[in-house]
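A single protein chain has been omitted from the complex, and every remaining protein chain is retained in its original position.
Which chain is which? They are A and B, in the order written, and residues in each are numbered from 1.
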Amino acid sequence: MTARYTISELARLVGGDLHGDGGRVISAVADIAEAGPDDAAWVSQPKYADRASTSGAGVLLVNSAFSASATTVPTIVCEHIDRSVAQLLAAFAPAPAYPDVGVHATAVIDESATVEDGCAIGAHVAVAAGAKIGRGCVLHAGTFIGRGTTLGTDCVLWPNVVVRDGCVLGDRVTIHPSSVIGADGFGYYFDKGAHQKITHIGGVVLGDDVEVGSCSCIDRAKFGQTVIGRGTKIDNLVQIGHNGRVGEHCLFTGQVGISGSVRIGSYCVFGGRSGSVDNITIGDGARLSGLGTVAGKDIPPGATVSGVPARDHRDYLRERAAVRRLPAMMEQLKALRKRVEQLEASADDQ
Amino acid sequence: MTARYTISELARLVGGDLHGDGGRVISAVADIAEAGPDDAAWVSQPKYADRASTSGAGVLLVNSAFSASATTVPTIVCEHIDRSVAQLLAAFAPAPAYPDVGVHATAVIDESATVEDGCAIGAHVAVAAGAKIGRGCVLHAGTFIGRGTTLGTDCVLWPNVVVRDGCVLGDRVTIHPSSVIGADGFGYYFDKGAHQKITHIGGVVLGDDVEVGSCSCIDRAKFGQTVIGRGTKIDNLVQIGHNGRVGEHCLFTGQVGISGSVRIGSYCVFGGRSGSVDNITIGDGARLSGLGTVAGKDIPPGATVSGVPARDHRDYLRERAAVRRLPAMMEQLKALRKRVEQLEASADDQ
Partner (left out) sequence: MTARYTISELARLVGGDLHGDGGRVISAVADIAEAGPDDAAWVSQPKYADRASTSGAGVLLVNSAFSASATTVPTIVCEHIDRSVAQLLAAFAPAPAYPDVGVHATAVIDESATVEDGCAIGAHVAVAAGAKIGRGCVLHAGTFIGRGTTLGTDCVLWPNVVVRDGCVLGDRVTIHPSSVIGADGFGYYFDKGAHQKITHIGGVVLGDDVEVGSCSCIDRAKFGQTVIGRGTKIDNLVQIGHNGRVGEHCLFTGQVGISGSVRIGSYCVFGGRSGSVDNITIGDGARLSGLGTVAGKDIPPGATVSGVPARDHRDYLRERAAVRRLPAMMEQLKALRKRVEQLEASADDQ
């Protein structure tokens, strides 16, 4: 992280308007609470604006709602603060830690496989027969590409990723270490007192710009394809079962689990450790909250759901509130019964 | 997937009775809703029978309850439809994507290890001292076999599997990529202000026909053995803790977590993300439902349980239904209290 920029240069890089002196040289990015005079920091949410007044940062990125009088630090006012922060981080990012372009001497590439120009194939990589690696792909050490699998251009597979045979990756697909694409789905039938394996003859298709985290598993289809749509992002330790059909630009946060044959629309958001039973449909734009929500039946488009099994988020909150009041309510019921008993007793007396 | 069969040939292959013309050549398997005239499809459940009438498939596998008049498509009536579908898929499966028989030049096999005839050892495999690899085993690229570990015949270990030292695998064991067999269990004692490691001197035994999914972990025993019985199938991202004793023909669906020293009978079914606290007993044939059920105490044989902590499934459903009615019930209680107050007021008036 040896990049250095004047504040004026940074303002241009992040597309913001500079307020204050632009001459100081900035050499790092830091949290607003810890930043010193050589660091850039930011305030992205109004509720943290008061931190600006006490910050020791050299420059602050702020959004247009931020009042310039709230700090003496130079500020860069950004129309889209999240984008500008991302640009700031990119400006200070070191060169990516990729292997050299070319094929490492220890990599084993089957002679019937194709590796296009500009690829960087690391140590101990194995590429099986008939596989095709598109232009500019990076295969880090220990990665395995199965028979007949094809990668588009500019994919990045981090160390020890496994993509089994017969899968198709689009352009700019990123897969983080130790993830597994295209292993057999979990499918058996019961016969003669034992679970008999169902051969999974389908594959997996990952669309353009799909990203998969570490130690995640996307199973191949029983037949046909398990499909992850363009732009969908998947975190660590996520399971997507066989024959899943996921739309575009969805988010799957850590430890999400999707059973087999689930149809998922586009722009859905799965909070941490949420999930779905098998064979249901989750509509476009649906959101499963990140408290372990599990969809037990179809979820309509645009719904926000919570709980196990998942229900409308507001119903869930109402139920939670009611359960919290339940011990008190039991006391009330008991007290009421006593009052009724007294009424009955006095009625009998009459 | 270049296999081609006439419908008559397929009927023989799947052991069913052909109704209709058997002459057409079938070249693929497809979902009933998407199948074309060269595809085989199936109806395995009566509730989907109406899909048969509109299907464009070349042939349909159906069970004996299916009414032949429900479709004009040729049908193959199968006594055991799940088995026949599995046979159909196997008939169209490509040859398995295994490395060549023999030991790849880049594999590192300790000279004291034994590799029996017919094994296929892929690139960058490492087999440590004293290990024994039985006849016909397939070790895909990047697999690691630890010191003194033994594999029976015809095991298939997919890429980057790790089986540590001192483990025993039976015959026909399959392990999917990036899974870990025989790592240390999570055991410490607290002394001098810190967690001190307990050396785990036991191993892991996987019975014949055990299958383990991707990124799953079966820990070695503190002493003695962690045991997975014959025919048990384990999905992806599953954790089985140290000293677990699992019976035969169980199913562990994705993301199941079993703590240490749990004793599990045979023919148990663990639904997705279910689990167990440590040191309990789960009886033969018990079923944990797939909505994150966690067994908090012993589960009797044959029980079906749900919830956290797990309880009888019917009790769980009753509680769920009651909680759903709880907000309404609170209104009722409030209304009743008002009526009692009125009664009290009029009693006072008298």
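Assume contacts are C-beta pairs under 8 Å (C-beta built on N, C-alpha and C of every residue); 3 or more make two chains touch, one makes a residue touch a chain.
Bear in mind the structure is a predicted one, so any value in this text is a computation, not a measurement.
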>> Looking at the full complex, which residue from B:Gly16, B:Pro99 or B:Gly241 touches the chain that isn't shown here?
In response: B:Gly241
> If the hidden chain were put back, which of A:Arg24, A:Lys132, A:Lys233 or A:His313 would touch it?
Replying inline: A:Lys233
>> Tell me which of B:Thr54, B:Ser67, B:Ser112 or B:Gln196 is the one touching the absent chain.
In response: B:Gln196
> Quick one: which of A:Thr226, A:Thr253 or A:Ser276 touches the chain that's been left out?
Replying inline: A:Thr253
> Which residues does chain B use to touch the chain missing from this display?
Replying inline: 106, 108, 124, 126, 128, 142, 144, 146-148, 160, 162, 164-166, 178-180, 183-184, 186, 188-191, 193-201, 215-217, 219, 222-224, 237, 239, 241, 255, 257, 259, 275, 277, 292, 294, 296, 308-309, 318-319, 322-323, 325-326, 329, 332-333, 336, 339-340, 343, 346-347
> Tell me, which residues in chain A touch the chain that this view leaves out?
Replying inline: 1, 29-31, 34, 80, 82-83, 85-86, 89-90, 92-94, 97, 104, 106, 122-124, 140-142, 158-160, 176-178, 209, 211, 213-215, 231, 233, 235-237, 249, 251, 253-255, 272-273, 290-292, 323-324, 326-327, 330, 333, 336-337, 340, 343-344, 347
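We adopt the following convention: only the chains that are shown with their structure count from here on.
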> Using the average of all C-alpha atoms in each chain as its centre, how far is it in Å between chain A and chain B?
Replying inline: 25
